[in-house]
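The complex appears here without one of its protein chains, the remainder shown in place.
Order of writing sets the chain letters: A, B and C. Residues in each chain are counted from 1.
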Amino acid sequence: MFLSEAATGGPQFFYLAPWIVIFPAIGLLINLIFGSRFSEKVIGAIASTASGLAFGVAVLLGVSLVGHPEGEIVSLIDWITIGALQVRWAFQVDTLSVVMMLVVSGVGTLIHIYSIGYMHEDVRHNGDPGRYRRFFIYLNLFIAMMMILVGSNNYMMLFVGWEGVGLCSYLLIGFWYDKGKDGIGNALAAKKAFIVNRVGDFGFLLAAFTMFWAFRTFDFQEVFAKAPEVAAAAPGMILAITLFMLLGVTGKSAQLPLYVWLPDAMAGPTPVSALIHAATMVTAGVYLVARSAELYVLVPQAQMWVSLVGGITALFAATIAVAQFDIKKVLAYSTISQLGFMVAAVGMGAFAAGMFHLVTHAFFKALLFLSAGSVIQGVERGEHHVDHDAKLHKLLKGSGHHFDPQDMRNMGGLRSRMKTTFVVYLIGALALAGIVPLAGFWSKDEILAEASLLNPTVYWLLTIAAFFTAFYMGRQIIMVFFGKPRSAPAEYAQESPPVMTVPLMVLAALSVLGGALNLPGMHTFTGWLEHTLTFIHPGEFNLVVAGVSTGLALLAIILAWLLYSRRYQALQALPTAKRPDDPLRPILGPIFTLLENKYKVDEIYDALIVKPYAALSAFLADVIDWKFWHDWFHDKIIAGGFQLLTRVLSVQVDLGFIDAIGNALGKGTRAVAGRMSLLQSGYVRSYMLSVVVGLVLIVGFLLLR
Amino acid sequence: MLPATYYVGLSAILFIIGVVGVITRRNAIIIFMSIELMLNSANLAFVAFARVHEAMSGQVFVFFVLAVAAAEVAVGLALMVSIFHTKHSIDVDNISSLKG
Amino acid sequence: MIWEWIIKSVLLILVMLVGFAYVTLYERKVLARLQVRVGPNRAGPSGLLQPVADGIKLIFKEELIPAMADKKIFLLAPILTVVPALILLAVVPWGRSAPFFGREITLYLADINVAVLYITAIASISVYGIVLAGWSSSNKYATMGGIRSTAQMISYELALGLSFVGPILIAGTMSMLGIVDKQQEIGWFALYQPVGFLIFFIATLAETNRAPFDMPEAEQELTAGYHTEYSGMKFALFYMAEYDKMIGVSAIAATLFLGGFDGPFVNQIPWLGPLYLFIKIAFMLFLMIWVRATLPRIRYDHLMAFGWKVLLPLSLLNIMVTALVIVLVGGG
Partner (left out) sequence: MTLELILFIILALVAVAAALGMVLSRNTVYSALFLILNFVTVAVFYLMLNAAFLAMAQITVYAGAIMVLFLFVIMLLGAERIPGEDKLPWQKPLAVFLGFVLLVETGYILISRSGILPPAPTAGEGFGSPEAIGMVLFNQYLLPFEVTSIVLLVAMIGAVILSRRVK
């Protein structure tokens, strides 16, 4: 009924827009206030329901948009009103924002459900079941903040969401803040993410300030309406805004040079990696560029920069991913690389392709991360099994070496033990690698096709990145699921419960079918976005481009199979000491080590930025602040001078002058009072008599006046 | 109705009697009663003026005076009782320790 | 018209004077029945002339005045006691109006819009007779009785006054006739104000110094309380005041809570009004006598504590609830 009426322009659900924020907020409040009395299942159910209701609202908004594609602005209240600065809490409901809402709440809800099972084990594995509730509170907070981000109709409110999701990211990366390297590794990772993001946010703020200077408003409509006029008057202004915004994008969406936080962010629980650091939050940068499309199209120079940053990041991260052993790190670099694809796309002006890839990537990357979580927990279960089997324990765990359940070198052969996980992982990997007809193929190909027309440099960067993508995914699949188990825990790995695998299957289905959103020739998705981004054009399907990328992907997979299956087995013949942990290592030599060490970017940053900065801070703190300011200026000048002044004031002025006046007054008053007190006879009646005398006199005076 | 002057004059006479009572009598209770008489004469004037001006406010004021008088009597008599317990007298002239 | 008014007043006072005598007989008879005795039955048919005999006896008694007594006040006290009791009934309507030898006469003395306040005012000055009687006798029992009764009556007057508020709130007027009219419309207020009625009944027992609140004249402790030193006609006046007050409060209870002169067919035959009221008064009197025959006297401190700590809060609560319900229902 709703559908048909909405399609014919019947009831509109736009007024429901605030509820996409309110529902998660209610969920988090319930869990925050009453959660301590609930069981884990109830907590998870409440959080999932809150997210699911938000998804429901997003669906209703989408349904309304079918009938009224122009969308609507749902104003809640005024927020800031200072002179020219007028900011409202208002929700922009249009085709672009609703896509984001659907992705965030839809994928978010699935991850909520998955987390019910995942966190149940994770909190026990890490030894603090009390944090179960906290996790879901953070997740709901994240959903609410993300909804503010994507739902806002002005840059200020967007910034609130932007910072809010950054906060959630920080909280969730440091969720196990007392774990990790030396007991603070995770906390350091959270801190790093926060600080690096702060650099990006600084860019965003600069963009916002410049924008207010140029436009006197933050509202999307007004800014976009004035943009051509401002661009004509001061072209540098728009360029500055867009480039500052690009800095913000590189921070939030993990692009060069601010991508370094994302690999470290894998310290958070795996559902967090899936939700925040793959599917939703990190795409905020892409969304921001798409949202601000009307600004970017005015300055080709900025577009060039954006697409170049995206393209280089895509290739750069893809090469690193090739040499990583941590299952989540591979996916993290893959995410950076894929974000590079999207950023490059929206940078080139292929907004529909970028957003399309954003959607499909959300499906298959969330799927990959969640499946990786399932794999990790499967291996952990295996480890648990080994730990508790005394015989096996003695046999295998004698070395005392710490076992890392995320290291792919410890896995292998899991396809028979974790069948469901294997299937969905394979689907996700193939989707990511861009194999026909999975979702990733269509979206990536659209980007490549657009790039081949718009920017050949970027096209080649992305094509090579796509090759590496297929290669490292093939490498990962083979290392994790094929061959023989390489450790005892992998041998005893167990499949995850249905509460985890069912969301995986849903995501897998979406990864398979997601491409249908925007098939070449139909362009459903492009048509949908056209209502908001009026100038976009449907990309042409280019058979050559598709053929090249598919051929490269297949080649990469075959290469991976040759290396990691054939060659690996051949290497097993070598003695343990000489046996390389990766068949690629002897082939690439030092290059592999460089890749494994992520091009030493962290070290370079450390040497170039962190160390000098720390030295400067130490100098300022010790010499300027403490020695000069505190020891000399405060103690000597101010304190000494003050003491001198007070001595003069207290002895000469206070004692000599003011006290003398006070004493004289006191003596005089006492003398007068001694005489006056005789008037007080103690007889109430005579007091009254004097009152009456006064009364008579006053009345008499009034009469005779 | 009679001229309001009559009532006001009567009120004045009662008031003056009360005043004289307060000054001349030594008995604290009678002084107290004289004060009540003065309040009452004021009330009479209030009601008379209220009638002349047809304003209910005058009567409402009498109502307030009634309430405050009741409070005053409760506290005043309690004071008197406690004074009597310590001094064994309610002669106000005996209660003159607060003199200069 | 003024003559009609004077005739009705005189008639009312005569009713009270004679009525009191027969209430004593009524009490003695009922008490006797409750105690499985016969009661006075010698003077006249079934003792109907007994009050007359008592009156004659009292008239011929010697009048004693104690030597230390304050004579003026000693004489003033019985009068101050009896007058409020006699004028208490002035505002109770016996009916609306009735034809009487061809002319229409109203069956009430005065329908004033502050009738209920009038009752509290009269009730509050009826203390003086008793306290002055006690004080002027220069007798420690009498003084003690007088002071006790003062404290008791002041304490219970509050609850009494507050118990009027319920009917006033429901009827929306302080006129007794208005209250009866409202009860004709919606039924007896005893149904709406059961707690108020109970408070009223208890408080009137204390106001009239009836058992079980007859502390001022508790024989075991105070011989006869404030009227220990009185004799002859002066004693008779105290006696009369007590029984007239009983009639008065019964009439008021009947009017405020039991529908007053209201009853079947009273609108068609107005003369039924006084009859209905009489029946209701008799019922209330019976209740008072029944209580006297049944309940033992309450200790003095218990009595005061009950008045202040139970009855007063309860009546305040009753008013609050009543007001709340009226606001919620929107009636009244």
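As a working rule, a residue touches a chain if its C-beta (ideal position, glycine included) is under 8 Å from a C-beta of that chain, and two chains touch if they have at least 3 such contacts.
Treat the numbers as computed from the prediction; the structure is a model and nothing was measured.
Enquirer: For the chain omitted from this view, which of the shown chains does it touch?
Expert: A, B, C
Enquirer: Have a look at C:150, C:193, C:228 or C:255 and name the one touching the chain we're not showing.
Expert: Reading the full complex, the residue touching the unseen chain is C:150.
Enquirer: Among C:108, C:135 or C:243, choose the residue that contacts the chain missing from this document, as touch is defined above.
Expert: C:135
Enquirer: Considering the entire assembly, which residues of chain C contact the chain that has been omitted?
Expert: 70, 73, 112-114, 117-118, 120-121, 123-125, 127-128, 131-132, 135, 143, 146-147, 150-151, 154, 157, 161, 174
Enquirer: Determine and list the chain A residues touching the chain excluded from the picture.
Expert: 683, 685-686, 689, 692-693, 695-696, 699-700, 703
Enquirer: Mind listing the chain B residues that contact the chain we can't see here?
Expert: 1-10, 12-14, 16-21, 23-27, 29-30, 32-34, 36-37, 40, 43-44, 47-48, 50-54, 56-57, 59-60, 62-64, 66-75, 77-82, 84-85, 89-91, 93
The definition used in the following text is that only the chains that are shown with their structure count from here on.
Enquirer: Just how far, in Å, is the C-alpha centre of chain C from the one of chain B?
Expert: 33
Enquirer: Could you work out how far the Cα centre of chain A sits from that of chain B, in whole Å?
Expert: Between these chains, centre-to-centre, one finds 80 Å.
Enquirer: Applying the document's contact rule, which stretches of chain A touch chain B when the two form their complex?
Expert: Residue list for chain A touching chain B: 676-685, 688-689, 692.
Enquirer: Spell out the part of chain B that touches chain A in their complex, as residue ranges.
Expert: Residues of chain B touching chain A: 19, 22-24, 26, 31, 92-93, 95-100.
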